[in-house]
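Not every chain is included here, but those present sit where they belong.
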Amino acid sequence: MTELEFALNTFYLLMSGALVMWMAAGFTMLEAGLVRSKNASEIVTKNLGLFSIACVMYLTCGFFIMYPGDSAISSWIPGFSFSYLSLGMEGQDMSYGSYSEASDFFFQVVFVATAMSIVSGAVAERMKLLPFFAFAVILTGFIYPVQGYWKWGGGGLDALGYTDFAGSGVVHLCGAAAALAAVSILGARKGKYGSDGSAYAIPGSNIPIAALGALVLWLGWFGFNGGSQLAIHTAADAIAVGQVFLNTNMAAAGGVIGALFASRIFSGKADVTMAINGAIAGLVAITAAPDTPTGGLATLIGLIGGIIVYFSVITLDSKFKIDDPVGAISAHGTVGIWGIMATPLSGAGAFGTQAIGAIVIFGWVFITSYVVLKTLDSLVGIRASEEDEELGLDKAEIGVEAYPDFK
Amino acid sequence: MKLITAVIKPFKLDEVREALLTVGVTGLTVTDVKGYGRQKGHTELYRGSEYEVDLLPKTKIDIAVSDEQCEEVIEAVTKAANTNNIGDGKIFVFGLDQLVRIRTGDLNEDAL
């Protein structure tokens, strides 16, 4: 590898990482737009905080846990070290691989933040700030890196042949499993379900910024998937990255169309929040294998993702009484599973191994998250008081209203 | 003196205001309100859950008038706000004990 090839790859990884970092803004806007205005400042704070915590925890230990190299204890138990805290220019040279070590870290750290962002949407409007941050510490420092190690760190799932190009499972299903654990413990928002079990709608306060959030995610996903090829210096790599961009875009487009049409046909109106979830669903669906399908197949995978998210949102909401204000569990979880299981369609991965991968990731993240959150709950309580919930978490926890002029 | 309060459909505001000008009303106060009545709200849909929006946007107009003007004003509003559909609204008439113009301290009819 020449210096210039190394430089190009590093630059490509950094640009990809910057795009993924941008997804933090996507989640922030999406969630701020889909909650009521009295909780919008709070969810913004959660998103700024969780991203920061993810960065610090991943530097502190998460990155090493996920990529322990020879320090791994077994294929299911990674190592542990604080060594990345001292990562500086001195220690780096071309022997690290086809890109610089810091660029590698940067590209990886934004993924863990993405996983945690998924949780914040699902627990919106009722989870207290500090327990949320405490959970972020555990998820981004430990729970995520361990299963990340199993696949991308070369651990047990990788050895089994589980395929997950950019993380339909490792990132999205992971986030959704943690979100489901949190929602199970928290319960629904006050007023979401009537005494007879009927579901009430709690409309989001700012649809344009929610749509902006979805479009930010769409853009950021080019870094998410495109960067996961991890090299662009050969013609083959460049062609692969190009195909990944094409497929990522087509899947998102398919997702919007699938969700919009499902909504128009089955509910009579073209629900824009479904279109938003559809875009995300298309992106999540293609993420497990964005390189292998043709453009047409990618569109189809996304389109089915969009239809799935429509029914999943409604079913979780009305049937299972899982109150997920932004549809995160459906878009990242249900559709994450669809993405994982769809890889064989383009010849990547085998049905059985993919199923094992999905089960292992979901099981690990759900159980550990549940235990951690239950513990937090019994220690300090993770749910805001009724009074605070009614007042809005902005006033209760942040002291700053999101839109004080409009009342 | 009377205070006439009309609750009307929002898009009728301009017409009602013009009608009031022609009968000599020189001032009024407008409030955004929501109304519930015979006119049924519509059903909105949000993420698969239907929900009834049964409070409909209405506009409230308060007009202080002298006793003589009262009938004419009521008539003007009734005509201008009418669409012949349910939900056109109502007019409430109250006795007004006193009226003061803050700037000058003018009282009652002089304050109009």
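Some points to look at:
Letters are used for the chains, namely A and B, taken in the order the chains are written, and counting of residues starts over at 1 for each.
Following the convention adopted for this analysis, contacts are C-beta pairs under 8 Å (C-beta built on N, C-alpha and C of every residue); 3 or more make two chains touch, one makes a residue touch a chain.
Predicted model, so just to flag it, every value in this text is computed and none were measured.
Copy numbers of the protein chains across the entire complex in this file follow the formula A x3, B x3, with one of each shown.
By our rule, only the chains that are shown with their structure count from here on.
Our note on geometry: chain A versus chain B, Cα centroid distance of 51 Å, whole angstroms. Contacts from chain A toward chain B in the complex involve residues 199-203, 267-269, 271, 273-274, 310, 313-314, 317-318, 327. Residues 44-51 of chain B are the ones that touch chain A when the two sit in their complex.
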